[in-house]
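I am attaching a structure below and will ask some questions about it afterwards.
Apart from one protein chain that is not included, each protein chain of the complex appears where it belongs.
The chains carry the letters A and B, assigned in the order they are written, with residues numbered from 1 in each.
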Amino acid sequence: MLAYVVRRLLLMFPILLGLSLLVFLFVRALPGGPAIALLGERANDQSIEQINEALGLDQPVHVQYGRYLKNVASGDLGASVRTRQPVTDELARRFPATVELSIAAMFFAILLGIPLGFIAAKRYGGILDNASLVASLIGVSIPVFFLALLLKYLFAVKLGWLPTIGRLSLTEQLDHPTNFYIVDAIVTGNWSALRDALEHLVLPAIALGTIPLAIVARITRAATLDVLSEDYVRTARAKGLDPRVVDRRHVLKNAMLPVVTVIGLQTGLLLTGAVLTETVFAWPGLGTLVLDAIRFRDYAVLQGGILFFAVVFVVVNLLVDISYAFLNPRIRYR
Amino acid sequence: MPLLSVQDLEVKFFTRRATVHAVRGTSFDLETGETLGIVGESGCGKSVSALAMLGILPKTGRVTGGRVLFGDQDLVGMSDAKLRKIRGKDIAMIFQDPMTSLNPVLKIGRQMTEVLTKHLPMDKQQATAEAIALLDRVGIPNAADRLGDYPHQFSGGMRQRVMIAMAIACRPKILIADEPTTALDVTIQAQILDLMKKLVVEEGMGLILITHDLGVVAGVCERTNVMYAGRFIETGPTRKLFERPRHPYTLGLLRSVPRLDAQRKEKLDPIGGSPPELTKLTEGCSFAPRCVYATEESRARTPELRPIEGNDHLVACWNPVPDADLPHAPTDRPAAQ
Partner (left out) sequence: MSITEAEAAQLSFERPSGLWADAWDRFKRNPAALVGIVLIVVFILAAIFAAQIAPFEPNEQAGPLATNPAGPGGEHLLGLDMQGRDVFTRILFGARLSLLVGLVSVSVGLALGLVLGSLAGYLGGRVDFAIMRVMDLMLSVPGLLLAIALVTVMGRGLISIMLAVGIVQVPTFARLLRGSILGQREADYVLAARSVGVPGRRVLLGHILPNSIAPVIVQATLAMATAIIEVAALSFVGLGPNDPRLPEWGKMLAENANRLQQSVHLVLFPGLAIVFSTLGINLIGDGLREAIDPKLKT
């Protein structure tokens, strides 16, 4: 098991290296060249020269890339044109917000999607099965930003049940030791802030979680249907086990294998969706950071943001693969 | 009173396209310690009969008639909760493919103990100890070390041993083995059959062995039922049936087995045609279209099992194979020399 993890970790390096190269080329391909791109169009000649020197643009490309790698490795992604803050600080501040949102969305998708898909499969061909199929198809056909807008309109604007934007009401005072507001509220015992933060989280999480929900439900259904016809399920029934034990221990446990893979694949979608969902709900996460960077041509932030997103994506996929190995003994010992 | 008495069992499958009449009124008794073979081509309803007895038919299948008496209880129509107390405890089953019949994500130990703790008053520790003893008994080396292994770490033959250990865990009165050796290498087949024979004798279990392989039946079973298109068409003591098969189908089955002692030039004699589709069955003997002995009557009326040559040999045929056409059965040969 340990060997597997180590091997996977080692395999991660070429991908990270490739990613950094991609982002490096990206910055050099930006209109106006990297100096303008990184400093903004109003930059004066002196600072352009400075950055050209700093980036070593007079050097051959491979030297430039080497220097860039060194900077990235030491956590230096440059500074935002707009805020003058180091990009890494910005990323660190925004990251927890996106993680909180993504985890909530995934919880929503998994806690609802797996039972839904499982029940649909158990009642194969029934009304519930067909309804869930249609619902999940509609789920994957709705653009996440449109769904977010609809939810916001219905529950926040029209009904006024939930807040429309942000992570916390201005009236709430909350210390931020972790920047995960839910965690912050719990560790500081601030229950009114907790309630408020949760209320802010509900709509964005549902919006972001709906597509994964639809997909998780579909895959769970398909996987369960597959497993239900497996010989070992018949064996389990022949042993006289309770149907609930058969379902849980023999059916679900096996059906979870493809579902875990798919959940992993959803993280990319989730990150993309986060960019859009955060925009609709003015959620101060990485997504809004990246979009603001586009809007204000803050390319240092954009570069850092994309690199960071990609790294998170790679790491999450790694975690998913490892958890898959935990679930599937055939992989673990290979 | 027999241990198990199946009476006029009927099973149908209801699919969107058609209704399949898979088992059409089969009856047999099984005594304590008796070994019974059920032989037939794939799709003739032999496995379905077994699943029906245990109440684990696939969703589309239903028992539409008959009784399965286990002692004085009828397993047909019994609530699943009650049936579950019998399944795996009093009647256990082994399946064809040991590669797919064990849960790939559960340790062997867990799959063993779950049946023990379910049916017997054992705690986890006792069940584990018992599981080791069982694995040991079916011939798995280092049983204690292997409880933590997963099915894919065992070979096919070893997996079938595990399946057997699981089946006999609760000392069942009846063991149903559905093609237990079909998926195995020939050398392994013999080992597994020997093991089953040994256990059946030691435990005094009744054994129902379902197979398409006449050789397997010949080696293990006292009695044999030959099944065709959802019915028994001939039943009798195995030796008698092999020596003097009276149903043309049984004869055909015996003739299509390659024999080592046959003349080089002698061709195998397969049965022409294929079994009827179980969706469109008409009156008359189902085998008639493939049968050289078929008469007008065969096509007009369905034959019932009736005694021929004593009370223990029954055949459902209007025109049984005449003596002149009978082969020298393999079991017959040593005696003849």
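In the analysis below, a residue touches a chain if its C-beta (ideal position, glycine included) is under 8 Å from a C-beta of that chain, and two chains touch if they have at least 3 such contacts.
Values in this document were obtained by computation on a predicted structure and should not be read as measured data.
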Q: Mind giving the shown chains that are in contact with the missing chain?
A: A
Q) Which of A:Ala104, A:Val227, A:Leu276 or A:Val301 sits in contact with the chain that's absent? A) A:Leu276
(Q) Can you tell me which of A:Tyr153, A:Trp191 or A:Phe326 touches the chain that was removed from the display? (A) A:Tyr153
**Q.** Residue ranges of chain A at the interface with the undisplayed chain
**A.** 14-15, 18-19, 22, 26, 29-31, 133-134, 137-138, 140-146, 149-150, 152-153, 157, 218-219, 221-222, 225, 268-269, 271-272, 275-276, 279-280, 290-291, 294-295, 302, 306, 309-310, 313-314, 317
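Here is the rule we use: only the chains that are shown with their structure count from here on.
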Q: Going by the contact rule at the top, pick out the chain B residues touching chain A in the complex.
A: 51, 54, 56, 58-59, 80, 83-89, 92-93, 95-97, 100-106, 114-115, 118-119, 150, 152-153, 163, 166
**Q.** Footprint of chain B on chain A - complex, ascending
**A.** 124, 229-232, 234-243, 245, 249-250, 253-254, 257, 327-330, 333
